[in-house]
Every structure is written in C-alpha cells, then in structure tokens.
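Note that one protein chain is taken out, while the other chains of the complex remain in position.
By letter and in written order, the chains are A and B; residue numbering begins at 1 in each of them.
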Amino acid sequence: MKQPIFVSAVVNFLLVAVAAITLFPLLWMLSVSLMAPGEASNYPPPLLPAHPTLTNYRELFAHAGMGRYLANSFGLATAATVISLTFNVMAGYAFAKLRFAGRERLFRVLLASLVIPAQVAMLPLFLMLKYLGLVNTYGGVIVPALAGIFGIFLVRQYALTIPDDLLEAARIDGAGEWRIFAVIVLPVLKPILVTLAIFTFLATWNDFMWPLIVLTDKDLYTLPVALAALSREHVQDNEMMMAGSVVTVLPVLLLFLVLQRYYIQGLLLGSVKG
Amino acid sequence: MRIRPKKPINVYENSQRRYISIALILASVLLISCQSQQPQQEIIKFWTIGAEGDAVIKLLPEFERQHPGVHVDVQQIPLTAALEKLLTGVAGNATPDISQLGNTWLPELVMLHALEPLDTRIAASNQVRPDDYFSGIWDTNVIDAQVYGVPWYVDTRLLFYRRDLLAQAGINTPPQNWQEWRASLIAVKALVGPQRYSILLPLNEFEPLLALAIQQDEPLLRDGDRYGNFRSAGFKRALGFYVEMFHNTWAPTMTNTQIANVWNEFGRGFFSYYISGPWNIGEFQRRLPPEQQKTWMTAPLPGPNGPGAGLAGGSSLVIFQNSKHKELAWQLIEFLSDPAIQLRFHTDTGDLPPRRSTWTDPALNSDEYAHAFRDQLERLKPTPKVPEWESIAQQIRLVAERAVHGDVTIDQAAELLDRHTDEILEKRRWILERGARP
Partner (left out) sequence: MKVERAAWCFVAPALLVIGVFFFVPVIAAFGASLTDFDLYALADIRNLRFVGFANYQRLLQLPEFWDALGHTLYFVVAGVPVSILASLTAALLLNSKLARCKPFFRTALFAPVVTTVVAMAVIWNYLFHTRYGWVNYALSGIGVHPIDWLGDPHWAMPTIILFAVWKNFGYNMIIFIAGLQSIPEDLYEAARIDGASYWQQFRFITWPCLAPTLLLVSMLTMAGYFQLFAEPYVMTQGGPLQSTVSVLYFMYDEGFKWWRVGSASAVAFLLFLLMFIVASVQLWLGRSEGKP
C-alpha cells in the first residue's frame, strides 16, 4: 500500500505540532522562570534565558514565603487524601458488598446529587464553618474535600467485582467484618485506592475557589491562592510569577508522570461506566 | 476459595508503613508551621491594601525597636480584592488586629460591629489630636458620634491642567468658579479643534461626577440618609454640567480603558483638564519628559460660586473588636500618626498626610503641585455614611453614562437615580423603622 508512508508522516507531524502547542506554555513557563528579572519584557520576546539564574526562586522562597505555601499545599493535600480515602473506601465497599436496609435507594440519592454544583453549598458552608470556628484554619480547607460522592462511586464500581463467595467463605470461617475488610478487600482494591488517592490529591492541590474564600491569613495560603494574590500584587514581575507557577505545577506534574497509569485507568472507570 | 496466608502480613506492613510516613509528613508540616513563630513574641497582624504595604514595612523596624518583643506581621492585600477579603474576614471571625481601611468602607464595618471605638484612647493620647486633622477627613471616621478610625492618608480629587495650553487660549489663571471654568472649556476647545478635547472624564469612573455633586449645598441623601436626594436642584445642576461637557464635545465619550496611556495623552495635549488625585503628581513627574514638567499644574476644583467642597477620600487605620492586642495596635497607630513618620511615609508613597502639622514641613510646603491639595483639604465633605454607599455610587455612574449617551434627560436621570437609590435603601429604612440600630 503506497499511502501509509505519506499518511504516516502527516499523522506524526500533526501529533508533533499538537504536542508542541500543548507543551509550549509549560516549557516557556520554565524558561522564563530562569530568566533575570525584566528579561521577559522585551520585544521580541525571548525564548530562552541569556544566563539561566535561580534568582526568582530564591526571591520566592526567601521573601515571598513560597516554602510555607508549598508545605501548606502538601500537608493539606495529603491530609485530605488520607481522610477522604478512608471514608470513601469503607463506604464504597459497604455500598457494593454489605447488605443493609435502604442501600440502593440511598446510593441513588447520592448519585443524583452529583448533579448539584459544589458552589451552591459554598456560602452556607462558609457561615456554618464560622460557627464551628473553622474559618481561616486548615480544617476549614479540608472539610469540603471529604464529602466525596464521586469517590464512593468509583470504589463501589471496583468493589462490585469482588466475588461474594470469597466474603461468604471468610464469614463462615468466623472472620469479623473488619477483618474481612482489612485482609481480603483492601488488597483487591489497591489499584482503585491508588487512583482515588491521586484524584483526591490532585483535586485538593489544585483547588482554588474554596481556599480563596476560607483562608484570610496568608500563612495558611495554599499555592494556588498565594499565586493568585502574588499575581495581583506583582503584575510587573513576570519572571517571578513564572517561577511561582513552576513551583505550583511541578509536584503534581511529577506525581502524574509517575502514576499516570492509575490516574487514566480511574478516569476511564469513572466516566465510561458512568 | 481460601484466604491466602501470605497477604495479611504484607498488607499490615504496607498500611503501617503508609500510616507512619503520612504521620511523619503531617508532623513535619506542623513543625514548619510552628517554626516561624518565635516564642515570647507578641505578634500584631496588620493588613495593608495596595502599595502602602511596601512603604509601611520600611517604617516598622523602628516601631519594633521602640517596642521590644513585638513583631508586626504585614499582610498585603491587592486593592481589587480588598473589600471582599475584609468583609469575608469579618463574616468568618478571621480578622487581623489592625488594618488599613478605605474611609468609605467604614460604615459597613461599623454596622457589622467589627471595629473598636477609639474615643477614649484618642482622648488620652498626646499624639492623635483631632484638631490637628483636616476636619472633613476626620469626620469620615465618625459614625453615630463615635470615632472608629484614625486617618492615615488623605485623597481628594481636583484639577490637573495644562497651563501652557490654557495660556494659548487666553486663560492665565485657573478657573475659580463654574462660570470661569465653562468659559475656559469653550476657549480651549476652540483652540485644540475637533480632534482633541478640553477635559477628560472617563465614563467608567464615578468620582468626577461625584466631585461636582459634593460641591452642592443639598446632601446626596435625605431624611437621615433614608432616601435619595438626586432630584434636588443641586444634583441636577451638577449632572447637567457634567453631561453638558460631553454634549458640547469638551470631553470625549470614552472610558479609561479606551485611553491607551493617560499620561502620554495629557502630555500631548489630547485633553487639558483632568480631575484626579495626589498619586498623579508623582506619575506625571515620572512619566512626562523633563522639558514638559513646567507645562502642567494643579488647582482646586472650582465650585458653582467659588472654590468648591472636595471629596474626602483616603484610608484610615482601624482596630478590630476581636483583636487580642488592642493596646499594642493603638500604639502602632500612634506611631504611624507621628508627623515625622507621616512625612517619611509621604516621601515614599506620594500619599498626602491628613494632619496640618505635617504639612508645615518644607518638603511638602515647597511642593508647588501639592499647594492646590493643601487648599482643598480644608473644604472636604464626606459622602453619606451608609453601608450601601458603594452600590449607590455604582448606580450614579450607570445612570450618568446613560444621560451622556442621550438615553435619558437630566430630569429622567435624576428620577431614575432616586428610584434605584430608594430601592437600595429600602432595607435600611425597614430596620430604622423597627427601631433597631442598623
């Protein structure tokens, strides 16, 4: 067949072009972050730094408190992931495999409420947290992340594949529900656990609107909120802003690169079956 | 199917390891968060808005020297997000100890019982003496006969003008009243022709019209600030004059985003009059070439019958009710109110000091551009002290824009504005009628 070579070239060329357009902003961000202050505001705009320097990063971490924000983001994302994972795995398994009254109806209600956008709840939730004394605290940021209906759904989908006989046999052998959960179920669920952990970590790390509302003290800011505040203050400092973006984006990008198999798997599981 | 014996051991190890590592991470996070707080130090949280934060940070080491064991933690909020952050902070019980506050925002925060009344502290203070402050600006901090803030810097709007172009049009002194002003606008327009203008009034700013309206004898709201008073002769006169400037092509029908660079345009004579504030003294000095510095000057805003009242803008320093360091916060206010410190602050920011004694210093006294401001500062009038004022100001702008575009006549505009304002104030009236304190 004569066509393949030509068509193949076209296809691959297009792929390269699309990839180039997609990656250009990210690579440019990296490049500008290593430029000297003011270097990027030139015409024609430079592509690569003349003398790569870490000044912007030093400035960010020494004077703008970036280390603090990085620690906040990391701590909060981890905490939210651990707690919500625990809750969601237990609930997802129960909805899949443990019979209790009203199980199906309750699950349908939960599923239906996925339609409601989270922003509807934002204002009353804020006022509720004020009465609980959680405004401007780490707890206040984590709280909405724990209500993860999607997570329960994912886990349930996966848990449905566990054969009932396995569980029954364990019960007959005298094992309690908790032991069954810990010993049999959790290992089987490991892939979905990793996937859900990545999802939750990413979502919490990238969350912007809620931390923006709940946090007033800059010491508690997460990276996205800090970056937004910095960008309104330092409109002229392109290079420092780019460095800030790199710090915000690099950790999750690395996480994704290492664990992309699980992430994509989970994405498909959640949407195609849905 | 049987339980495979190997798995249990691995699972427990894995989860143990996982939990331990997570615990370590959380612990390190907590550690980092604790590290920044030095023990035995009292920390005052100070919120600043916009550029003033940078200047204040430079002044603070001296304050901390005078008060050992005290550290002032400055948090800079961008201007565009300031009101939200403040209100959200109050709503969420997450306020700082002391904050910079635009003085038109005081009524809102006072209504929310967020601010500490300062009367007793002021009475006992040697530093903060009310009679040294310009009375108009001091008045903006008095709500229901109690003082809630101390003015930090003052801002008013007056005329920046091209005296060389005015001279070419035959006008050698700036106008003192509306009649003279009108005559000069006609003369300048005749000089510059159809492509250029006498005055720039950006349509998306409400301050120029408000500046004209505040000069009138009639107040903007009536009946204890329950109803709009825009159908009064005074406001209609102000609105009429404002709209006249557009209809006679003395002013271009443009917003400030349509002017590429307002300083360049002033420099090239696109307009000869510009109603603006003190920050532009520094801006024009920086952005116009040296040979052009003699061509522009400032003058107090002409009123209907002579020098007019001015808008009382600026920022105050306030202490929050929930603060645990009110005494220290007050000492910080006293520190920043010291005329010597105010002078240094002025040099850094270009903001004008609110105290007469600071103005006697040669640095300000000899600044010829600042003279007009010193003059107008004695005639400041606050805008109505209702929490809804910001909404009403927005309505003024929207209705004025419609009048400029010819959608409504002056009378219709005044009626429309009154109707909208009455709607906005409806809840305030309901609360006042109930006898409750709003």
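Operating definition for what follows: a contact is a pair of C-beta atoms (placed from the backbone, for glycine too) under 8 Å apart; a residue touches a chain by one contact, two chains touch by 3 or more.
Since we're looking at a predicted model, the values are computed, not measured.
*Asks:* Which of A:88, A:136 or A:195 touches the chain that is not shown?
*Replies:* Final answer for the missing-chain contact: A:88.
*Asks:* Touching the hidden chain in the complete assembly: which of A:70, A:143 or A:220 does that?
*Replies:* In the full complex, the listed residue that touches the missing chain is A:143.
*Asks:* For the chain that got dropped from the picture, name the residues of chain A it touches.
*Replies:* Chain A touches the missing chain through residues 4, 7-8, 11-12, 14-15, 18-19, 21-26, 28-29, 32, 40-45, 86-88, 90-91, 93-95, 98-101, 103, 106, 110, 113, 115-117, 119-125, 127-128, 143-144, 146-149, 152, 171, 176-178, 181, 202, 205-206, 208-209, 213, 223-225, 227-228, 231, 238, 241-242, 244-245, 248-249, 252-253, 255-257, 260, 264, 267-268, 271-272, 274.
*Asks:* Spell out, residue by residue, where the missing chain touches chain B.
*Replies:* The missing chain touches chain B at positions 80, 83-84, 87-88, 91, 108, 111-113, 204, 255, 257, 387, 391, 427-428, 430-431, 436, 438.
The rule is short, and it goes like this: only the chains that are shown with their structure count from here on.
*Asks:* Using mean C-alpha positions as chain centres, tell me how far chain A is from chain B in Å, no decimals.
*Replies:* 39
*Asks:* Which residues of chain B touch chain A once you look at their complex with the stated criterion?
*Replies:* 1-3, 7-8, 10-11, 15, 22, 25-26, 28-30, 32-33, 36, 45, 75-78, 80-81, 85, 88-89, 91-95
*Asks:* Spell out the residues on chain A that touch chain B in their complex, using ranges where they run on.
*Replies:* Contacts found on chain A: 67-68, 71-72, 74-75, 78-79, 82, 126-127, 129-130, 133, 135-136, 163, 165-166, 169-170, 173, 175, 182-184, 186-187, 213-214, 216-219, 229, 232-233.
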